[in-house]
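The complex appears here without one of its protein chains, the remainder shown in place.
A, B and C are the chain letters, set down in written order, and residue numbers restart from 1 in every chain.
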Amino acid sequence: MTLPSPLLSAFRQALSEAWAGGAGVLLPFGFFAGTAVLVPFTMGSDPDLLAKIGPGVLWLALALASLVTLERVFQADLQDGALDLWVQEDGSISQIAAVKTLAHWLISGLPLVLLTPLLGMMLQVPATQTVPAMVAYALGGLTFFLWGGVAAALSASVARGGLLIALIALPFYLPTVIFGTLALDEGLGGTSILFLAASTLFALGVAPAAMGAALRLAAD
Amino acid sequence: MLPEFDKNAAFIWAIIALGIGLPILLAIYAGLRARLARRRLERLREE
Amino acid sequence: MWSILANPHRFMAFSRYAVPVCYAIGTALFGWAMYQALWVVPSDAYQGGDIIRAMFIHVPSAWLCMGLYLGLAGSSFVWFIWRHELADIAARAIAPIGAGYTALCLATGSIWGKPTWGTWWLWDDARMMSVLVLFFLFLGYMALRAAMETRQKAARAGAILAMVGAVNVPLIKFSVDIWSSLHQGPSVIRAEGPAMAAVYLNPLLISFLGQGLIVAAMVFTLMRAEVFGQQADALMARRLSEG
Partner (left out) sequence: MSDPALIEGRGLGAVRGERVLFQDVSLAVQGGDGMVLRGANGSGKTTLLRQLAGLSEPQAGTVQRTTNHHWIGHSNGLKPHETPRSHLANWARVWGSEIEVEDVLLQMQMHRPADVPCRLISAGQKRRTGLGRLLLVPRDIWLLDEPFNALDADGQALLAGMIATHRAGGGAVIAALHGTAPIEVSDEVVL
């Protein structure tokens, strides 16, 4: 199966944009590593405490990364006129928005998944949780980026929309955080990881349509 | 006249005060906004 | 031809009388329910004594929050599909009232929680968390609308957000329920549902009806304010363009 050429091009363009905008993947890697390094200094280095809060801190870092990254994505498209061009591609603006979001998740969200074994070790996350954590961060990060994308598309025309995006996206992040946290405790055999996957699928179904409608509005 | 409660009287009265006071505030807010908007419209029409 | 700027005459004619009537009947019903709550209804030993009397304020406000968000999503949907101007005016009017009632629900729940749970705030209570999420949904909605340049854009953005929010509410509710069931948080009210004794149920329903009518009157009043404001803006704009 090959993607239709507009989607493939949009994906490539978004990927190179995300890459160019943040010194490649160095910036997201640095962001997650930096967050993990700060935690023991702010919370104390007690291994038991770190084991307890470590995974949660990484969830927070992932949510922040999605909000900070997405703030500029659609706003830049609106300002440089690229959004006008994409909106006029027959009826595919929802898919294009989804593809762009996916590209930004690959650059700014996925690094956390790759870093999890290392950061988990540093934050005393039990070794049994490493694999569930990687799966949960991958699914949860994608969901964050999708709902965050809706919020970002809605506030694309708002100058300094960052705070607004955070306020709008907050309620939508809640199920992901809840299922994700529980999935870490239960492991891959539990039901929470299924709920997490289901909410990711739900976001994949609903968010692109909402992003499309919001981007049409932003271009108007 | 007022009823006497076994315990937690302060909490019960606080809830009831909020339950009556906040709607009154909201009603005043709504009424004020309607009145101001109406007055602005009437002034504009008179000009 | 400008149906967008057309005066919703029929609504204005209707609401002129509906507002005082709703206020009057609502206040009477709510007053009766409060009389029942404070003087008539027996204290409930199992529920922590007289604190049960606060239920007649707290529980209807929780139901109203949900109803108001449903109303917001519903009118957003109507506006988005049919672009019926009055639907957007309704959405604009519902938001601040909804935010006010979610705040009321959270505040009364918290005050109730202090003697029941021993703390003002418990993150494990599913109902409180759901209402907190509704509070943020209302806040986000109002903030987004306020940030938009024109009324038309605000209406479109608001409608999209309210509809996305509405389809997410069941999922959020479900996740919060799972969260709290694992932590086994004690709930403020345990005796809900049809099993509740009629002495409690009847005043509760009457209180809900009364508060609902009062809320309807407030929403109508704010809608009237929006219509007046819109007419004034249109008048100003016409004067400006005529020079």
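For the reader, a short list of remarks on this structure follows.
By definition in this document, a residue touches a chain if its C-beta (ideal position, glycine included) is under 8 Å from a C-beta of that chain, and two chains touch if they have at least 3 such contacts.
No experiment lies behind these values; they were computed from the predicted model shown.
In the full assembly, the chain not pictured is in contact with A, C, by the touch criterion defined above.
Set against the missing chain, the residues A:82, A:122, A:163 or A:204 yield one that touches it, A:82.
In the full complex, chain A touches the omitted chain through residues 5-6, 8-10, 12-13, 16-17, 20-21, 76, 79-82, 84-85, 87-89, 219-220. Interface residues of chain C facing the missing partner chain: 1-2, 4-5, 150-152, 230, 233-234, 236-238, 240-241.
Following the convention adopted for this analysis, only the chains that are shown with their structure count from here on.
Comparing each chain's Cα centroid with the centroid of every protein Cα atom identifies chain C as the most central. With centres defined as mean CA coordinates, chain B is found 43 Å away from chain A. Chain centres here are Cα averages; for chain A and chain C they lie 32 Å apart.
Averaged C-alpha coordinates put the centre of chain B at 15 Å from the centre of chain C.
By the touch criterion stated above, chain B contacts chain C in their complex at residues 3, 5-9, 11-12, 14-16, 18-20, 22-23, 25-27, 29-31, 33-34, 36-38, 40-41, 44-45.
Those residues of chain C whose C-beta lies close enough to touch chain A in the complex are 133, 136-137, 139-140, 143-144, 147-149, 153, 156-157, 160-161, 163-165, 167-168, 171-172, 174-176, 178-179, 182. Remark: chain C residues 23, 34, 38-39, 43, 48-51, 53-54, 57-58, 61, 96-97, 100, 103-104, 107-108, 111-112, 114-115, 211, 214-215, 217-219, 221-222, 224-226, 228-229, 231-232, 235-236, 239 touch chain B in the complex.
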